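Removed from the display is one protein chain of the complex; every other protein chain stays in position.
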Amino acid sequence: MEILAQQLVNGLFIGSVYGLFAVGYTLVFGVLDILNLAHAAVFTLGGLVALWLVDTGGLSIWLAFPTAVLFCGLLGLLLDQVAFAPLRQRADSNFSGLISSIAMAIIFESAALGLFGARTVRFPAHTVSVHIWRWQDLSITSLQVEIVAISLLLMFLLTQFLNKARVGKAIRAVAENDRTARLLGIHVDGIIAFTFFISSALGGAAGILFGLYFDSLSPDMGHSIELKGLAVIVLGGMGSIPGAILGGLAFGLSEVLTVAITGTSNLRDAVAFTVLFTVLVLRPSGILGKKKMREA
Amino acid sequence: MFLQVKDVCRTFGGVRALDGVSLTVVKGEVHGLIGPNGAGKTTLINVLSGIKGPSSGEVLFDDRPVQELPAHKLAAMGIARTFQNIRLFPAMTCLENVLAGQHLVAARPYFPRFFCLPSSRRSERENHRQALECLARVGLEARADFSAKALSYGERRRLEIARALASRPRLLLLDEPVAGMRKQGVEQVGNLVESLAKEGMTVLLIEHNMSFVMGLCSKITVLNFGRTLITGNPEEVSGHPEVIAAYLGAGENHA
Partner (left out) sequence: MEALQQFLAVYGSLINFLGINSLLALSLYLTLAAGQLSLGSAAFAGIGGYTAGVLTMKLGVPYLPALAAGAVLAGLVGLIIGLPVLRLKGVFLAIATLAFGEVVRIAVLNIDITGGAEGLVGIPNITTTWGIYLSLAIAGYAIAKLRRSRIGWCFESIREDETAASAMGINTTYYKTLSFVLGAVLAGFTGGLYAHLNYIITPREFGFTVAVDLLIYNIVGGIRVWYGPVLGAVLLTSLPEILRAIGITAGPIRMAVNGLILLLVILFLPNGLVSIFQRRGGRKQNTRMDAAPEEA
């Protein structure tokens, strides 16, 4: 029973990182109906850049984190300008956008490989000071708490921003129907660019937190989370922010519990993908998603 | 009975797009379907062509209930249609669009082609000839090798009709065939429909162009709010106070 509680706690922690990653994914899908497969590459670059700032640049993690996040936001703008904006006029922009995001993912990953090498690296030993709290048989580290707190805070800020801020509402308008939004005077291209900024910034943040949590970073760390991120947003409903958050938490929990129950990590991903497959076949809109693709 | 629609309803989410529509189309007739925007005309055509089934009610084609049948089966029974938004095959040429439309009438088996048998070439030539005929019918034979994307708007509408004709249908459903066209094009399509009707084709068409409808159709059904308002000949319909009210009144209810 105690072990179960520990697993639940671990599941929630990793789930919050998954949620943070998925939120960026789903935000872009909600606004553009495009799956941005370069998101995982930005995740990777976020972690690696933060590491570089701490390791080589000597910055404290509290400074490196926002800097790297900002950098990733700018990568998002680059993504939009180079890979998505030029294709917006095309009739098949969903598909061609997907392809160009694959192209950018490859380019970003090659940049990560070239700049940081192929080795697995980790944050220096005292990047974050760690306290461990124990309660009965449960142990929680301060790092875990900080990661969860930051993830939840960012996700909360995003939700508030989308609901209350003027730009946030504009984003939601564009997600609903970009033609109408344009007629209402919303500068759609600018809003889309800003959406990419936020999405990639969050993806980068997730990468840094992931690297801190698992104490390892490598140029292909995006691969492991890329498919999981897809599973999360499908489960939660593509285009739904709360769905991505809940889906991330649920996914983290199910991952951890699968390992606990089967005693091995081998089938962990298989269960996840079988669930993903089943959800797609039975209810493609996911648990909280929009029933239809938005009107063009 | 050629085509009978009995009390068809179609609900989307909370909206009753069709709320008990009934009408009858007699063989060989040119039947108009009119009504203000949002009256349910295209939804009815979608039901009749099998794109979506009705929530309730019956559709009888040749006295057989067909409301549950999918689109391709209805097409096989002889129903062809055009679309309000024009659904051509953009990557193909005009001729290819029509050739594709010949699916139901051209055999084109694979294995003779695989073995380069002369029969495949012969049948292909025949298909080509018939496809060109369809194009000529709508006045597009000169555009045969042009990409469908390169056509003007009016030409695209006509190409869609040519493609629909390629399957040699018995019932032609036309959804706004002259929308946005200039007078010349409207006349051209009007003459086309007339000549098709003379050859025995049954046509059900949706249009907003009143002179086009009144001049062409022997029978007109008016829909409003998903219900049949009235069915009658052009004189009965155009003078009917409720019809006039429906069109004028529709301006007040922002659709």
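We call the chains A and B, going by the order they appear; numbering starts again at 1 in every chain.
By definition in this document, a residue touches a chain if its C-beta (ideal position, glycine included) is under 8 Å from a C-beta of that chain, and two chains touch if they have at least 3 such contacts.
All values reported here derive from a predicted model rather than from experimental measurement.
Q: Just one of B:5, B:34 or B:99 touches the chain that is missing; which is it?
A: Within the whole complex, the residue contacting the unshown chain is B:99.
Q: Of the residues A:67, A:94 or A:216, which one touches the chain left out of the display?
A: A:94
Q: Across the whole complex, list the residues on chain A that are touched by the chain not included here.
A: Its contact residues with the unshown chain are 35, 82-83, 86-87, 89-91, 94-96, 98-100, 102-107, 109-111, 113-114, 118, 223, 227, 230-231, 234, 266-267, 269-270, 273-274, 276-277, 280-281, 284.
Q: Mind listing the chain B residues that contact the chain we can't see here?
A: Considering the whole complex, chain B reaches the absent chain at 49-51, 70-72, 75-76, 80-81, 83, 85-93, 99-101, 103-104, 106-110, 113-114, 124, 143, 145-147, 149-150, 152-156, 163, 167, 179-182, 184-186, 188.
Heads up, the rule we're going with is that only the chains that are shown with their structure count from here on.
Q: Can you give the whole-Å distance between the Cα centres of chain A and chain B?
A: Result: the chain centres lie 47 Å from each other.
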